[in-house]
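Rest of the complex left out; these chains stay put.
As written, the chains take the letters A and B, and residue 1 is the first residue of each chain.
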Amino acid sequence: MTTARWLRPTRPGQSPRLEYGADYNPEQWPREVWDEDIRAMREAGVTVVSLAIFSWARLEPTEGRYDWSWLDEIIELLHAGGIAVDLATATASPPPWLTTKHPEILPVDREGRTIWPGGRQQWRPTSPIFRRYALGLVRAMAERYGHHPAVTAWHVSNELGCHNVYDFSDDAAAAFRTWLEKRYGTLDALNEAWGTSFWSQHYSDWAQILPPRLAATHPNPTQQLDFKRFSSDALREYLRAERDILHEITPDVPVTTNFMVMGETKAMDYAAWAEDVDFVSNDHYRLPGEQTLDELSFSANLTGNIAGGNPWFLMEHSTSAVNWQPVNLAKLPGELSRDALTHVAHGADAVCYFQWRQSRAGAEKYHSGMLPHAGTDSAVFRSVAELGETLKRLAPLQGTGRTPARVAILFDWDSWWASEQDSHPTDRLRYKQEALDWYSALLKLGVRADVVPAAADLSGYGLVVAPILHVVPQQLRERLDAYVSGGGHLVATYFSGIVDQDDHVYLGGYPGALRDLLGIRIEEFAPLLDGETAPLSNGTVGTLWTDKIQVTGDAEVLATYKDGEPAITRRAVGTGSAAYVSTRLGPDGIAPVLGDLLEQAGIGSELPAGLRGKVELAVRGEYAFVVNRTAEPVELTGLEGEAVHGSAELLEPRGVTVLRRA
Amino acid sequence: MTTARWLRPTRPGQSPRLEYGADYNPEQWPREVWDEDIRAMREAGVTVVSLAIFSWARLEPTEGRYDWSWLDEIIELLHAGGIAVDLATATASPPPWLTTKHPEILPVDREGRTIWPGGRQQWRPTSPIFRRYALGLVRAMAERYGHHPAVTAWHVSNELGCHNVYDFSDDAAAAFRTWLEKRYGTLDALNEAWGTSFWSQHYSDWAQILPPRLAATHPNPTQQLDFKRFSSDALREYLRAERDILHEITPDVPVTTNFMVMGETKAMDYAAWAEDVDFVSNDHYRLPGEQTLDELSFSANLTGNIAGGNPWFLMEHSTSAVNWQPVNLAKLPGELSRDALTHVAHGADAVCYFQWRQSRAGAEKYHSGMLPHAGTDSAVFRSVAELGETLKRLAPLQGTGRTPARVAILFDWDSWWASEQDSHPTDRLRYKQEALDWYSALLKLGVRADVVPAAADLSGYGLVVAPILHVVPQQLRERLDAYVSGGGHLVATYFSGIVDQDDHVYLGGYPGALRDLLGIRIEEFAPLLDGETAPLSNGTVGTLWTDKIQVTGDAEVLATYKDGEPAITRRAVGTGSAAYVSTRLGPDGIAPVLGDLLEQAGIGSELPAGLRGKVELAVRGEYAFVVNRTAEPVELTGLEGEAVHGSAELLEPRGVTVLRRA
């Protein structure tokens, strides 16, 4: 984060508040609907809307000719209604005239296929032509609206990289080369890092280098990994290009863009991106499944940590069903509020939706909104208005930082990218799933955890979990060594510590970078076939992976496989320790293992025993959020504090109680 | 249908007859086989063959040089043998010289891939170059053979759209724009209909519009829907272009083309296409599965209704196995005859096969024929000859129209296309399957039904079923209102009445267009995940979909979900009614619901109770067809009439009895 900033007030003397609102697309509706919108927004307690996100084609209907009239009018209407504007730069999707005139801005996929207009985001992140036109619009927007008092923040583009992060065009090839020259300096260094002696890939000229386009077989893994790094960076660079114009013209308006810390969205290294915005924003949508609530909490938590403890903006989530999953479930009573407050619990000071009024046409017309097809006389709108009241009651919370946990889970994009590459011991490995499983286990145990980037300061944590920490450069290795030497407790899983930043294997036995720290040595990986299981002596059952572990020093064996060989080890290091789990245990299998490790680290649950697993606890200073993880009512006993939302005695099914502990 | 016509007689004083025959490809065989063919055709009772369907490359071996000799000869031989010729225009597949000279006639798929020669139908429906060459051949064919007495009908191309209906080439883009200009008149109207304010898709010039090529995410849904309409229309336009030449040169020879009303073939709106032919022809192939016989009857019935009650021509089906399914089953004893007579039962006055003599080479050599690889000394050929005898006995039937049923099932291509588009509440929904399930339920109940296009006159029907009638333009809405007001009984299912012709949602609560008529209001859809079920109070079990229904007026609740909320409703409207089924029940679940609705509509089975479900009844005037739906013998009691085929007492396994009820 360049600086920690929050929204610019749009009214003199504005009190702290939790923001509430949505994307608002008035251009999709006749003028007469707008007044009704403002009225209903006020009824719902809306404080802010994001405007103009997909408005380029309406704002610049033909090249160089702007039509500001409708946007002028709606901004005035909103401002008059006391609603602030998070103004998009409107560059998310280029208008048809631009792609017709310059089809060379259209992305090209790995197979050489052009990505045509018809959807959205049909632009190459590295296209100089696109950039010229888009930055022209940004400048025009900033000049026209940047000084309007209604504008509380800038919203750069939208969900950067949602569809166009991997572009294999010639523009991308050229930019990739530039990025590589900057990273490696010399071709020799690149040839060494990429291991190009293998398969006759030695480059004698920068111009020979290409993105990893469709190849005859597995492309060079370091080329693949660097292309992922480059692709994330290329969008960051674009983000900075928009931001710099906005900062130049309106230095007092903070700039953000909506991240997508959620599910399997993995192409953008948001831990790095956070440096480029004035405050972090995030979009989050739940997928159905057993761990849906855990993933919600995990993502909110990670977003809060990426934001460095500063307030962050929940830019999008949904009031009910979405439209892009195979089957799109409506939310059950209570879920709308619970989901929103879970984000607040993890530091969100703004709760927004896609979108205000559900579209009647277009690709997202079956995506729920604050104001559904059914109108204001609907359960969804009533819940929306109720949440608006809740957020008003929670206004004092604004700016209160998240209270750190004692346990950290390391989350590392390099390891995510590298560990799931091809030609590995197994292609079934899922990085995010393993990290989530540890988080789920902590929720079961009622122990709060922080999901933090690998670069985070670990000194305050009593226990650090490193799930599949595959890429361990020398510096990270030293930090982990120091953490444990300093009395910290570390637990790493299978396939951690295997390679350096160039995806080169540490030799001499796995897990090379952590071998000494863990006091073990592995000669060969032993992944499991689908359906194969590995029962452990502690009653848990491994899947996916096992290792043949040799204990090389003073490590103790916490659990063994059926053949008596070690499955889980732990090496005491002074008052600290370094443990290793060599198989996938899943949340239920992790919980007892983790319970023991927590005990040894002196970390207990902050919840009464009867509540552990049933509720999630999150803490922001004197405020404790208690989230019902079940569909049953939960009696709250043993918790202190005064309820500022919900009941202090009984937590409703899917409900949230917020306690103030003075 | 421009006019209702039937085959031109090829002999003076020719008696009415049911036609019998096949595609005939003599050019695949040495000359000496031809005489044997004619002899065996006569033995089998063949009256007509389709000639020259894939003969372009043999008739015009190099550009502009025609070789008619072999076709001249075989037409003479056939005519001398008393066999009429349904003469193809031979344009189905362009010859290699044409695609070599003009590769720009090759189709391009959604991903930009060229569709190369090697198979068949490798031409763009909208290619002006293809059209020039193809129409040249049509004219040459018409001039040479149009006045030959053997020619009983023209067969335009073949299975138009089987492989090339969706073409995304630049030719298609240009034609799509022309079609859109005609539909919308102005760009403003198109922008409004397509909802282009969404995702910055506003067009400022017609030239910016493209087919929905591979995009970054869901393309605009109305663009998709219009492209489906356009693609169907583009082929219709091509059909009319061939037809007009044929009409011009040979006004006395009727023109047809073979539709593919079957299975999941959905890209051609045959209800509209029927206007462009002098009589309807159809190709039908069964797929294995529990509903294989139901689908056969459904398709034959729908074809008969598309033909408007006029005789239609079964242009292709198979004597036994086909070659294009994953596993291709041979027909069991009795199935050859049963399948053919099921089509006759629903109005077919011609029974033809692909193909006469099974090929020994090429892609369809494992597709069965009338004369199999094994030769005339074979079970298949004996069954073929036996069916020839049967059809002779049934000759008096020719021209006898289908006797309408009391129940209609609406079948609507717009709803099929729109309801299965992407970004919907569920991607599991299958339009055709739901319609078929209602048809299967009626077969179980022994109640005849007509599957009719949505534009059909409903006034004669006592009950109308509207399965997933998703697209309800204002006019259709008024027709349904009027039908019920006039005492008709309507039952609609989930996801009906949701959008107008532009795929815009009717606001205020679902199902907007039918909300008042049904007396219900739905705020949110509640689709089910795979494996989820919704038990109903009437003992049936829903899958796929549910709704949260509010009864808004005087509708009664016929069945509820477990939580007591309405699942099936019915609103009495004068002597009529409008019912709603909010979930997928499948044939077994529909049957009891439908039984009650039929009873209230005063519609009963025409079959004795003991036969219902075991046999299918179809009626053509005084002829009743009784089809055994089982593999067991069925005793026929309680049926009146004299058997003109089969036994009036005992229906053989897979057998058909035809009764004449004077």
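Criterion: a residue touches a chain if its C-beta (ideal position, glycine included) is under 8 Å from a C-beta of that chain, and two chains touch if they have at least 3 such contacts.
Because the structure is predicted, anything quoted here is derived from the model rather than measured.
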Number of identical chains in the entire complex, 2 depicted: 3
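In this text, only the chains that are shown with their structure count from here on.
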Mean-CA-position distance for subunit B and subunit A (Å): 49
Subunit A residues within the subunit B interface of the complex: 25, 27-28, 54-58, 61-62, 90, 92-97, 99-100, 107, 113-122, 162-164, 288, 320-321, 323-324, 326-330, 359-368, 372-375, 378-380
Subunit A contact footprint on subunit B (complex, rising order): 111-112, 194-205, 207-210, 212-223, 422-428, 502-505, 507-510, 521-530, 548
